[in-house]
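My questions will all concern the structure given below.
The complex appears here minus one protein chain, its other protein chains still in place.
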Amino acid sequence: MSGEVVIRAKGLSYTYPFQGKKALDGVSFTLRRGEALLVTGESGCGKSTLMRILNGLVPEHFRGSLEGELEIAGEPCPAPLERISRHVGTVLQNPEEQILATSVEEEVALALEWRATPREKMARRVDAALCALEIPHLARRSVFTLSSGERQKCVIASVVAAESEIVVMDEPTANLSPGATEDLARIVASLKRRGAAVVIVDHRLYWLKGVADKVLVLKDGKTAAYVEGRDALSRLGSGKTAVGLRRIDVESPALRDVAESGGPSAVAIDSVSFRHSRRTPYIYRDFSALLPRGGITAVVGPNGAGKTTLARLVCGLLKPESGEIAFDGRPLSAAMRRRDVAFVMQQMDIQLYMRTVREELDFSAPRGLSRIDRRTDEKRWLDAFGLAHLADRHPHSLSGGEKQRLVVACALMKRPSLMVLDEPTSGLDGRNMRVIADVLRDYASSGGTVLLITHDLELLSLAATHRLEVAR
Amino acid sequence: MAGKSRFYWRTEDLVVVGLFAALAKVVSLAIALVGGGMNPFTLFLKNGVSTALLVVLVARVGRFGVLSLQLFVTHMVSLLMFGGGMISFLPALAIAILCDGAIALFGGYRRLAAVIAGVAMYDLLLRGVSIGMSMLSARENAGMVMMAAVMIVPGYFGCLLVGLPFGAKFVKELRHAGIVRNV
Partner (left out) sequence: MQALCATSENEDPCGLDFRTRLLASLVLSTVTIYLSDERILAVLAAATFAYLAASTRRWKVVAAAYLMMTAMSILSIAVIWCSYTLIGAILEGSSAAGRFAQMRESVLGNFHTPFLRMLPSMNVMLALVLNLSVQKFTGAMKSLRMPRVVFLPLLVFCRFVPEFIDVTRQLRDAVRMRGFPVSFGSAILHPFQTVRLTVVPLCVRTLRMADNLAMAAEMKRVGYARRPTHLRETYLRGRDWATMAVTVSLAAAVVVWQSNVPQKASMMRRGATIEKRSDTK
């Protein structure tokens, strides 16, 4: 590719207000039209800061001190956000926290409306963007009914409609299924063909093979590696694991079906039927499965197949219309299952309540556990998850990776006979993902049972032992 | 090098006010669903939670006029969604402006004590507006007015006993967590 240069950064440094340490320190790179740059690195390495500088939020939204040279689409920066936003479109990690309108076409048109684009021109651009993303059938749909993948396409369509020359994507695959991730790779390739420069900030690397033209690896705000060329990712070198990155070559693991597992089962789901109300169709009808003891069973299936519903049924948060769920051969009521099962949900913030990490762990311990046992368990899990130095910190002041580890630690504090985890590693770097995989393996090898819902192929290949297929 | 906005209210402030209005509605509804709408304990808890949320909102936004803006938005919601609340709008807005002034007078939005005092005053005076509205709509029946007056008592106790102390506590915690920085 030899398009014109749209981003030119030289010695870019940034320090947040009231912080002594630079969040970004002397970063340089260039990006041309039709190229894709992958920015990666461990949690807290400065990826998000770079993204905020590129889309103009620094320094207009986030104050602080910006040094070095930066030129975006020919504009010397810092330039007013008003001007930068005409060139740069951003796709945030959680599209639902970015969508402001209530229908797809309204969302796609929103930025154009507030730029006072004439209606006919706007309608043409909205239609073209929806067609480019292959979602014209969703135009009038309410955003509340969209899947994660569809919501992300809607946000990307709004960027395409705004004719942004630069598209910045923050952790775009964190909530996507492998199929939706493949779709996203195709969309990025098509954006490049249309002449856009794409900056992708992500931990997951495998999907960008053949898509990323440049790779920038950050560590502590500094450039740890900068590789250019079509095979930039492959040339990144074998030292990648050492800096906490994820793997480049990931295959969907071949797992044994739970039906074929011959060993003893810990949980038996027997002829369970469930639907949300009498007016809605059945999600499960006479569904049966056995979860092997000491196994890590991955629930696989397309979006909307009812994976989370199955988790909630097993946990006792939903009651089946018929059928029963037995633990160790003993059918248990929903209330008893809630006592015996630990459930790690996707959303971290709503699972943390106390003033310190230690109190949070203490609150998770089963009632009736002696004080000494509590302290022993607390120490064990604080050490296992590398949280010991954070024991007196407020849980909500932790980084995303630390919070995710804390929530899994809280689940283990409960001493459950079954652990259910829903996307426990989305948005985690390689190091944190491996910590969670290791702990799950240890828990399973000591006789625990795990039900794992995840789109993370690396976690599956590292930890899962069985698969349970659910169909739509 | 930060660009100066031409608006007094930052986008962030307006978004936080809108989100807290939505949150307060949903939480009130959820508590009413669990405990029943007119149950005194439900009223106590509902008002306690709403006040705690209001304290957090005021501390987070930390700008003169936040109570008035919050009142304006919640009233606009009732006005546009339910087509009601026209008559109580102006007196309630006047109270909100007065309480914003009181917070500024007590030491400003960076002082938690001033925020707490302002919210306590705001909650009390708004209850006066509620009684006034009951007097207008049920003026022929002193009993019904009396009933309305009695019904607001547990709510105000919820505000005083739960909302304000917990609001203050949570603001301190959120400051410790680095989420609220103004106070």
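Every chain is named by a letter (A and B) in the order it is written, and numbering of its residues begins at 1.
In the analysis below, contacts are C-beta pairs under 8 Å (C-beta built on N, C-alpha and C of every residue); 3 or more make two chains touch, one makes a residue touch a chain.
As the structure is a computational prediction, the values presented were derived from the model and not from experiment.
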Chains still shown that are in contact with the chain withheld from the display: A, B
Option from A:Leu12, A:Leu245, A:Ala342 or A:Leu468 whose C-beta touches the chain left out: A:Ala342
Option from A:Ser265, A:Ser364 or A:Thr449 whose C-beta touches the chain left out: A:Ser364
Hidden partner chain, touching residue among A:Arg119, A:Arg186, A:Arg230 or A:Lys319: A:Arg119
Contact set of chain A toward the excluded chain (per top definition): 55-57, 60-61, 81-82, 85, 88-90, 92, 94, 96-103, 105-106, 109-119, 122-123, 126, 142-145, 158, 312, 315, 317, 338-339, 341-343, 345, 347, 349-353, 363-364, 366-367, 396, 410, 414
Touching residues (missing chain, whole complex) on chain B: 7, 9-12, 14-23, 25-27, 29-31, 34-36, 38, 41-42, 44-45, 48-49, 52-53, 56, 60, 69, 72-73, 76-77, 79-84, 86-87, 136-144, 146-148, 162, 166, 170, 173-174, 177, 179-180
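Here, only the chains that are shown with their structure count from here on.
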Approximate Å spacing (C-alpha centroids) for the pair chain A, chain B: 35
Chain A residues within the chain B interface of the complex: 59-61, 63, 66, 78, 80-81, 355, 394-397
In the complex, chain B residues that touch chain A: 1-3, 12, 173-174, 176-179
